[in-house]
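Apart from one protein chain that is not included, each protein chain of the complex appears where it belongs.
This part shows chain A:
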Amino acid sequence: MGLLSILRKLKSQPEKEIRILLLGLDNAGKTTILKKLAAEDVAHITPTQGFNIKSVQSEGFKLNVWDIGGQRKIRPYWRNYFDHTDVLIYVIDSADQKRLEETGYELAELLADEKLAEVPLLIFANKQDLLHASSAAEIAQGLSLHMIRDRPWQIQACSAIVGEGIKDGIEWVSANVKKK
């Protein structure tokens, strides 16, 4: 590596930082999405106790992604991370039809919180690789997403483990970050 290229690399480029909050029930796939974004191995992910945070470069943005545990006992702590959130990503296990109501309830709570007012919402309908997964459209209907009118929102089908759909979701995020 020549000295010039080292110097060029060291030259700091001002980047826009985006704070992203990754929420959803336990076992939805939040940490897998986080690791996939950071291009890390997703083979051995264990349930999140507390939270994980990673900074990822994407499309000229620096994404600071906060992945908070989804276990019921941890959900009360979600609020502590709401401040200055630019985008909310809500992850749903599309194959867990039994808990669709529960996940809908938690999402409604989030949307009603004034700290998250007007924050763009991306919903990942995850685990599309599983045979009995509901489609994004079915989930959108089940959760009555069309009722959301106070913010830009999008539902994106994906399979974090396979790596499909994540990039499309992040493109939507970059395009819909609130202009500061």
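The rule we apply is simple: a contact is a pair of C-beta atoms (placed from the backbone, for glycine too) under 8 Å apart; a residue touches a chain by one contact, two chains touch by 3 or more; residues count from 1.
We take it that contacts and distances are computed from a predicted model.
Per the UniProt record, the absent chain's protein name among "tRNA(Adenine34) deaminase", "C2H2-type domain-containing protein", "ELMO domain-containing protein" or "Protein ABIL3" is "ELMO domain-containing protein".
The chain that is not drawn here is touched, among residues A:His44, A:His84, A:His132 or A:His146, by A:His44.
Across the interface with the omitted chain, chain A contributes residues 1, 3, 6-7, 10, 26-27, 43-47, 49-52, 70-74, 77, 80.
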